[in-house]
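Starting off with a structure, shown below.
Here the complex is missing a single protein chain, while all its other protein chains stay put.
Then we have subunit A:
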Amino acid sequence: LIYSCRKPKTKRAKRFLEKREPKLKENTKNAMLIKGGNANLTVTEVLKDIYAVKKPFAVLYKKKNITRPFEDQTSLEFFSKKSDCSLFLFGSHNKKRPNNLIIGRMFDYHVLDMIELGVEKFVSLKDVKNSKCPEGTKPMLIFAGDMFDVNEEYRRLKSLLIDFFRGPSVPSIRLAGLEYVLHFTALDGKIYMRSYKVLLKKSGCKIPRIELEEMGPSLDLVMRRTHLASDDLYKLSLKQPKALKPKKKKNISHDVFGTTYGRIHMQKQDLSKLQTRKVKGLKKRPAEKSAESGGVSPKKSKSG
């Protein structure tokens, strides 16, 4: 329980606190979308569109909050604790950093990573006059470009974006419902984020042919400042409890081709005392009997 000094007095309060306490298998991460002291129209529109994409796992705060995340993180942490959100997107605008978006995540209600991105071009959901996909669709995520592997900051950004847009973790998915794809391309110091609606067309075989239709928010981003967590803090946050590891069954092994091997332990058998009279395959057939006694057996097998 977070507030260990305040023990819950009702069952409802207890359930509320249990939902927020650390668990083996965690809840889907919620995102909070906050406006800064001087957020302009572009940034507000961006926040509203991202909210539409991330519903219901996001909260959009309507009022402006005068804070500077890179200087003081306490107010962000307070919001995170109150609304139980571990991802945030903070939008602001000033002359030095126009159309600023700070995307970040928390670990244990403290800021883990923060990356400041500038929005150079923005096309909103409203501007693209195509049909949209239903709310809450799990998107397919594609990252193109070698920068996402080479550069450390880009790597963290990739991890952050996956965390942000991933949605709930599901065991199975309806194949016809794969409608939404978010495509990120890193090129020339810019990151192009595009969202497409997926149309599955008939091809001759089982796998359908994909056609894409532009839909949804598209952003051209530029990386500005970053505030990344130290290596050991990041490693600590990645640590998974041992109980989540799949339990290994003893005595069973798999080989490369997928065959399962097991080991059977038998007691030592005295082969001279094996019961062979009841095994039909070991019984002598009349043909063999006559062959033993002498003469050629008429039932010799033909070769070829």
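Miscellaneous remarks
We take it that a contact is a pair of C-beta atoms (placed from the backbone, for glycine too) under 8 Å apart; a residue touches a chain by one contact, two chains touch by 3 or more; residues count from 1.
Note that contacts and distances are computed from a predicted model.
Candidate names were "Serine palmitoyltransferase small subunit B", "Beta-hexosaminidase", "Ribosome biogenesis regulatory protein" or "Transmembrane and coiled-coil domain-containing protein 6 isoform X2", and the UniProt protein name of the unshown chain is "Ribosome biogenesis regulatory protein".
Per the touch definition above, the residue from A:P69, A:P139 or A:G216 contacting the chain not shown is A:P139.
Per the touch definition above, the residue from A:L24, A:M266 or A:L282 contacting the chain not shown is A:L24. Within the whole complex, the absent chain has one touching residue among A:T10, A:S131 or A:S172, and that is A:S172. Of the candidate positions A:G37, A:P56, A:G136 or A:P241, contact with the hidden chain is made by A:P241.
Residue positions on subunit A in contact with the hidden chain: 21-24, 26-27, 29, 86, 105-109, 112, 138-146, 148-149, 159, 162-163, 166, 169-178, 181, 183, 185, 187-188, 192, 194, 196, 198, 200, 203-212, 214, 234, 236-241, in rising order.
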